[in-house]
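To start, the structure under review is shown below, and the notes come after it.
All protein chains but one are shown at their positions in the complex.
A and B are the chain letters, set down in written order, and residue numbers restart from 1 in every chain.
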Amino acid sequence: MARAITTQRKTINTLFAWAVGLIIFFPILWIFVLSFKSEGDAIKAPFEVLTSAWTLDSYATVQDRSDYFKHFWNSVTIAVGSTLLGILVAVPAAWSMAFVPSKRTRGILMWMLSTKMLPAVGVLYPIYIGFIKLGLLDTRIGLVIVLMLINLPIIVWMLYTYFKEIPGEILEAARMDGAGLREEVMYVLTPMAVPGIASTLLLNVILAWNEAFWTLNLTAAKAAPLTAFIASYSSPEGLFYAKLSAASVMAIAPILIMGWFSQKQLVRGLTFGAVK
Amino acid sequence: MKLRSVLRTATAVSLIAGSAAYAENIVIATVNNGDMIRMQGLTDDFTSKTGHTVEWVTLEENVLRQRVTTDITTKGGAFDIMTIGMYETPIWGANGWLVPLDDLSEEYNVDDILPAMAGGLSHDGTLYAAPFYGESSMIMYRTDLMEKAGLEMPEAPTWSFVREAAAAMTDRDNDINGICLRGKAGWGEGGAFITAMSNSFGARWFDMDWNAQFDTQPWKDTLEFYVGMMNESGPAGYATNGFNENLSLFQQGKCGMWIDATVAASFVTNPNDSTVADSVGFALAPDNGLGKRSNWLWAWALAIPAGTQKEGAAKEFIEWATSTDYIELVASKEGWANVPPGARTSLYENPNYMEVPFAQMTLDSILSADPNNSTVEPSPYVGVQFAAIPEFAGIATEVSQEFSAVYAGQQSIDEALEKAQALTNDAMEAAGYR
Partner (left out) sequence: MATQHSQSAARIMMAPAVILLLGWMLVPLTMTLYFSFKKYLPLRGGDLGWVGFENYTRFVSSSSFWPAVATTLIIVGGVLVITIFLGVLLALLLDQPMWGQGVVRILVIAPFFVMPTVSGLVWKNMFMDPTNGFLAYMWRAFGAEPVQWLSQASMPSLIMIVSWQWLPFATLILLTAIQSLDSEQIEAAEMDGASWFSRFRFIILPHLSRAITVVLLIQTIFLLSIFAEIFVTTAGSFGTKTLTYLIFQRVLESQNVGLGSAGGVYAIILANIVAAFLIRIVGKNLDA
C-alpha cells in the first residue's frame, strides 16, 4: 500500500532537493558560464558576469594553442585501453577467488587493495628509469600498462563481488550436465557477469581518465592526455579565468557526459556490489 | 581562390620536401608565460625557414620544473629543448647534462647577449643556455597616485621612502593599497622576492662555511620591515599573492606600487589589459644604504639536453628563437613593447625600442644586479635571489612556506626564522655541506 503523499509535501521536497542539487553542481555550472566570457568579464562580480556578452573566444584560443583532439584521443586510448587490459587479467583471478575460494583468498584480496596505498612519488625515479630502458617513455602503451596495474586491485575487487553474487547452484547444474571449465566460463558465467563487468569498466575508465600523476610525469608530446592539457592553463601570466574554464570544460565534459548516461551501472560498480 | 590555395599548398609541400633530408621533428618543453605562448604561435616561421617541425609541451612553471628535472637527471631524452632558468643552467651544465652552446653561427652573434645574462647561463665560461628573455626587478608605480600623495619618486629610492610613500598612497576606502608585493610560498615566488630584499638589508643565506644565517639580525630586520609595511599598506591576503595575483591587482588599479619582474612592465602598460596603462612610472628597486639594491636577476633560457639525437635541429631552433630576427618578427607583428626583453645588448641600442617607456629602467635594473657579488657580507654562492646549488629550490620552498605562514598571521617572525634555520641546516647536512 503506497503512502499517501500530499502535493504540498512533494513540492517542499522538490524545492529543497533542487536547491541542494544546484548548490553542489554550481561550481561546474559556473565554469561553464565563465568559459563563454571574455577574460575581462570573467573576473567581474557574478551579476555583471551574467549580463556581459557571451563569446566563444576562449574555446578558439585554447584550441588554437593546444591540440585538444590529440590530448582527448590519448585520454580515451589510455583510459579505455588500461581498463580493458585490466579486465582481461582480472576476470580469471576474480573468478577463481569467487568460486574456488581457499583460506588465503581474503588475505590476497586485502593485500591487493593495500597495494593501492603505496605513495606514487616515492617510486617515480625507478619507474621513470625503467620506462627509459624499455622504451616506454611518452608512449600510450606504457601508460596503459601503468594505469592497468594501478587500478587492477579495484577491478579484481569489483569483479570478485559480482561473481560472488552468482548462485553456485547454477554452476553445479552446469557441471552435472557435463560442462567443462571452459564451457562453464563461456556460456554460464560470462552472460551473468556482463552487467558487473560493464560497471567495472565504467568506474575504471573514470579513474584512469582523472589520474594526474603518472599521466603527467611519464609523457611529453606524443602520449600526453588531457591532464597535461590542463597543466598548460593552470596559472599563466595575466588573466586566465575564461581560458582555464574553457580548458576545464573541454577536459571534463566527455567523462561527465559518459558518467551521466551510465549512472545506474555506476552505482553497482562503485559499491563493489556490496549494496544491493 | 581555390586554385591559389592549391598552389600555395603545393609550394609549401615542395618546400618541405626540398629540405626533407634534414627535416626533423623536435620536442620543446616550455613554460606557459606570455612570451613563450607568442613564440609558440610563431613556430610556422621557423618551420618555413628550416623545414623542421616542432611539438610543444607547454606546462605551468612548477609542473615544468618537476618534469624537466626528472628527465634530465635520468637522461630520459623526452625533450630536445628545455626551457630552464638561471638557477638550473649552471648546475646542469656543471654536471655535463647540457650541450655547450659554443659553436653558434656567426650571424647569431653570441657576443650580443647581455653579459649579465650570458654570465648567469654559463659554467666555467661556457654558455649552456641561450636567454629567451631576461629580467630584473624594479618598482612600478602609479604616477597619478604618487602626485596625489604629494610625493615624487626618485630614480633610486630607499626602503624608508617606499614605506612612507606606500602609507601615503593607501586609501582603503577606495580599495587602493599603497604597495603590492609577493608573499606566496615557493622559492621562485615569494622566496625570490624576500631573498632579493634581504640582500639590501645585509642578510645572506649562508656564511662562507655554508651555515644558515636565519639567526642573524639582518633577516629579522628584513621580515619585520616587510611585514610591518605590508600590514600598513599591503592588500588583504598578500600571503597568497604571487606574480600573477599582483599583476591582476595592479592592472585593476588596486596598487600604488608594485616591485616585481621587469617583464611585467609591458603588461601593466598595455591598454588592452590594464586600466592604468597610461599612468605607470618606473624606478630602481629600493636599497637600504648598505650598497646592495633589492632587485634580482633572472633569465628564461633554452637549453639542449646532452644525448639528444636532434642536436642540430635543436640548435637551429635556439638560434631562431633567441635571435635579433625573432625580436624584429615580434616587433613587426605586436609592436616593440611586446618583444622579449633583457637578452640582447643590441635591443637596448635600437632607437625604436628605447622609445618604450620602461626600456631604460629595465636595462639599468639588469645592470645593477650582480649574481657573483649579491650580498653585503661575503657569501659562498652565486645568484641574487637564489643560491645556485642543487639543494636550494627544496630548502627555499620550505623556508618561504614558513614565511608565508608569518604573513598570514599564523606564527611569529621569530618562530619562522627558528624553523628556517633548523630546516636549512638539516638539509645542508643531509647534502653533505656541513
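Following the convention adopted for this analysis, a residue touches a chain if its C-beta (ideal position, glycine included) is under 8 Å from a C-beta of that chain, and two chains touch if they have at least 3 such contacts.
Bear in mind the structure is a predicted one, so any value in this text is a computation, not a measurement.
Considering A:M97, A:V144, A:A193 or A:L218, the position touching the chain not shown turns out to be A:M97 (whole complex). Considering the full assembly, B:I91 is the residue among B:V27, B:L64, B:A78 or B:I91 that touches the omitted chain.
Within chain A, the residues in touch with the undisplayed chain are 1, 3, 5, 10, 13-14, 16-18, 20-22, 24-25, 27-28, 30-31, 34, 43, 45-46, 89-90, 92-97, 99-100, 102, 106, 108, 110, 112-127, 149, 152-153, 156, 161, 164-165, 168, 172, 181, 206, 209-210, 212-213, 226-227, 230-231, 234, 240-241, 244-245, 248, 251-252, 255-256, 259-260, 263, 266-267, 270-272, 274-276.
For chain B, the list of residues touching the undisplayed chain reads 62, 66, 69-70, 73-74, 91, 95, 185-186, 235-237, 239-240, 245, 248-249, 254, 390-391, 393-395, 397-398, 400-401, 404-405, 407-410, 419, 422-423, 426-427, 430-432.
The definition used in the following text is that only the chains that are shown with their structure count from here on.
Those residues of chain A that touch chain B in the shared complex are 43, 64-66, 124-125, 128-129, 131-132, 137-138, 216-217, 220-222, 224, 228, 231-240. Those residues of chain B lying in contact with chain A across their complex are 27, 29, 32-34, 37, 40-41, 55-61, 63, 66-67, 70-71, 73-79, 243-244, 247-248, 267, 273.
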